[in-house]
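All protein chains but one are shown at their positions in the complex.
Residue numbering begins at 1 within each chain, and the chains themselves are lettered A and B in the order written.
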Amino acid sequence: MLQGALAGLAAGGLFAVLAVCLTLMSRLVRVVNFAQSATGMFGCYVAVYLSIHMGLPTWAATVVGIVLGSALSALLGWIISTWLAEADIGTRSAVTVAVLLLLISLSFILFGNKPQPFHALLDGPAFTVSGVTVSQVTVVTVVLSIVIAIGCRAVLSKTSFGLELRALSERPTTAELMGIPAKRLSVAVWAATGLLSTLVISIVAPSQSNDATSLAMLVVPASAAALLGGFRRLDLAVIGGLVLGMAQGAVAQVDSLSVVRYFLPFLVIVGLLLWSQRKEVWDAAR
Amino acid sequence: MRKIMRGVAVAAAVTLAAAGCAKDGDGGSGGGSTGPIVVGSVNALSGAATFPESSAAAKAVFDAANAAGGVNGRQISYKALDDKGDPAAASAAAREIVGSDNAVALVGSSSLIECEINNKYYAQEKILSMSGIGVDPACFNSPNISPANVGPYHDMTLTLLYGSEVLHQDNICALLEIAGNTLPSYQAAIDEWTKITGKKLTYMDATVPYGGSDYTSYIVKARAAGCKAITVNPVEPDSIGQLKAAAAQGWNDVTWLLLTSVYSENYAKAVSNAGAGIYVPAEFYPFTDADAAQNKEWRELMTKNNIPLTSFSQGGYLAAKYFLQVIKGIKGDITRESVTKALQEMQPISDPMVGTPYVFGKADKHHDNTAGWPIKLMSGTNKWELSAQDWLRIPKN
Partner (left out) sequence: MPRAENSPLTRFGVPLVLAVAAVAVGYQLSVGLDGYFVFLGITAIVAGIALLGLGVVSGSAGMISLCQLTFAAVGAWVVSYLNKIEAPGGLLLWLLCGGLAAGVAGILVGLPALRLRGINLAVVTLGLAAAADLTLIQIQFPGTVDGISIERPEMFSTDREYFWLASIVLTVCCLAVYFVRRSRWGSGWQAVAFSERGTAAAGASVRTSKLTAFAVSAALGGVAGGLLAGQVSQVYPPSFSAMQSLALYVLAIMSGAHLIDMAIFGAILWVAVPELLKRWGVPQDWGFVIFGLLGTHALTTGGNLGTAVRELWRRRAKSARGTAGIELTAPPDESIELPPLGEPVLVVRDLSVSFGEVKALSGVDLEVPANGVLGVIGPNGAGKSTLVDIISGFLPQATGTVELDGGTLNGLSPTRRARAGLRRTFQQDRVPAGLSVGAYVRFVARRRLGAAEIDDALSFFGCPPARTPLRRVDVGARRLVEIVGHLLARPKVLLLDEPAAGLPHEEHVALGLRLRQVPARFGVSVLLIEHDLDLVRSVCDRITVLDFGQVLASGPQAEVLANPEVLKAYMGETEML
């Protein structure tokens, strides 16, 4: 079990970073971005395409891919904050569902569905604990998720940029009256989370199976993790991601639980909802 | 609202009816004695897993035949339809090509589900299908379908035979990705290997997910079970994921006994660490052996038509070639009845691209292609190489 749990940690780190992105989005720009990992996937695929067909060096292609993922996310953010500035979170999120569908199909068209010949940015084992090798990718993603969470927290609580962002999310009208450029800030948040998710998927995708659908559907375990923090707390989102990854790895060690493994994110989501919903709270808006 | 509802219904009816009539106009001549001979195929052309090369290759063969004057003066009209990996679309495609277009036979189909979905319909419509690449078990145990390829089940027996008898591996494990009803067929393939060699698998895990995102835990489990060689029935992306998981674990001395499903140049390019080597019994003569005489004709035709050189295009090419050879021998009208009869009564056709002669015949099952050509992919080469000088065959008991 322990072996499996450690083996699942790489996935856990990935979930954690994506969960942090989802939490940021939900908190700061009022959207649950179902296309979060899909934009990352798309950026990575472009990177692979550039490196294979255009002969760009791997690092350069990866950078271009990350920038593109970020730009894609920013574009989506721009669309949403232009036309749906006043809409509720449901409508805003529904747009990302349509975009998720669009991006998966588009990647089938542009890149086919054969394996992408990724060049690994990181490769091989880092160290060995109790017989299980922990790969470099695992170390990097786990560290990255923690660093990103701490970094975001620091930015939000310490800098004036963070203050403006929080003002925007908590008192949007007041913030606008104070002259905070709402749209520009929102798009910046979109761009930043797009960048982070493309970055982490670029790191992890070469080390696992990386077809468009499974990369895009990473948003499911990630949102389970984000839900642990109630789509508000970054630390819990990271912990949720890591624990979920480890749990999935551990469950995979038992043949009879193989179906349970698929349902793990779903069960976590349902369990968390039941827990967090013991008392009824009325949303002021509706 | 009601008026609109009616309007929409009427509009839909009119559109559909018009389209239907249009179809009646241009279809329906496939079975006659003049006009083109309609041949079709049902393929996975879009969605998460696609195999477009098989039907493309078949089309290239028919185009070449048409350019050379056709069959008995008649042109062949070839229609490759998409099943999108969706059962309803697969049924619809079969109904379009068999029911509306009145095809004489299906040639070069390549799909994950098509045989299973449509074999009864084919039996009911008394039409035969020469799949280019059959995958699901129904392709190999239906009276009306006979694929040109070996199939994953015999291929698994072959890869196990190669692992135990040629590479002398004794701790072989199986990681099976089971989709649909394939487990009994794989089990039968493994049992056949046990019957021939008297050896047993060290360990088997039939819960490995299709399209999983991280295979590390399965790899860790297999390694802990003492496996030295692993046989898998993967699709390409999954296999890449598994290789990467093993590499990340530092497991570099594992031998992979895989199936033709991973035999492609793309896959070779994507593999950086192949452990102690990837071994595959190719279902057709290995296309990566560029100068081989066996593949010369196929290679030229594919290159001319810009069709990727893959096992899939070999399967589609062979199916079309067999088909042409059989219908050229038909005396009288080429209709569904005469084609079916000719295929059922055909003499076996040998081709240097395969190790077993092809025959359709009247059998209830078509699972007689039992030879593969061993090839290997070693770490760092990014290239498939021959690893034998002759076909590896499943011995007849």
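Here are some notes:
One rule holds in what follows: a residue touches a chain if its C-beta (ideal position, glycine included) is under 8 Å from a C-beta of that chain, and two chains touch if they have at least 3 such contacts.
This structure is a prediction, so every number in the text was calculated from the model and none was measured.
Per the touch definition above, the residue from A:A10, A:A120, A:L156 or A:I269 contacting the chain not shown is A:I269. From the options A:L2, A:I52, A:V220 or A:V254, the residue with contact to the unseen chain in the full assembly is A:V220. From the options A:M54, A:A98 or A:M178, the residue with contact to the chain not on display is A:A98.
Within subunit B, the residues in touch with the undisplayed chain are 1-6, 8-9, 12-13, 15-17, 19-21, 23-24, 45-48, 81-82, 84-89, 91-92, 95-96, 99-100, 113, 116-117, 120, 138, 178-181, 184, 207, 209-211.
Contact between subunit A and the absent chain runs through residues 32, 34, 79-80, 83-84, 89-91, 93-95, 97-106, 108-109, 213, 217, 219-220, 223-224, 227, 258-259, 262-263, 265-266, 269-270, 273-274, 276-277, 279-280, 282-283, 286.
The rule is short, and it goes like this: only the chains that are shown with their structure count from here on.
Residues 46-50, 205, 207, 209, 211-221, 224, 236-242, 244-245, 247-251, 264, 266-267, 269-270, 272-273 of subunit B are the ones that touch subunit A when the two sit in their complex.
Looking at the complex, you find that subunit A touches subunit B at residues 3-4, 7-8, 10-11, 108, 112-120, 123-125, 128, 131-133, 135-138, 206-215, 217-218, 248-250, 252-253, 255, 258, 262.
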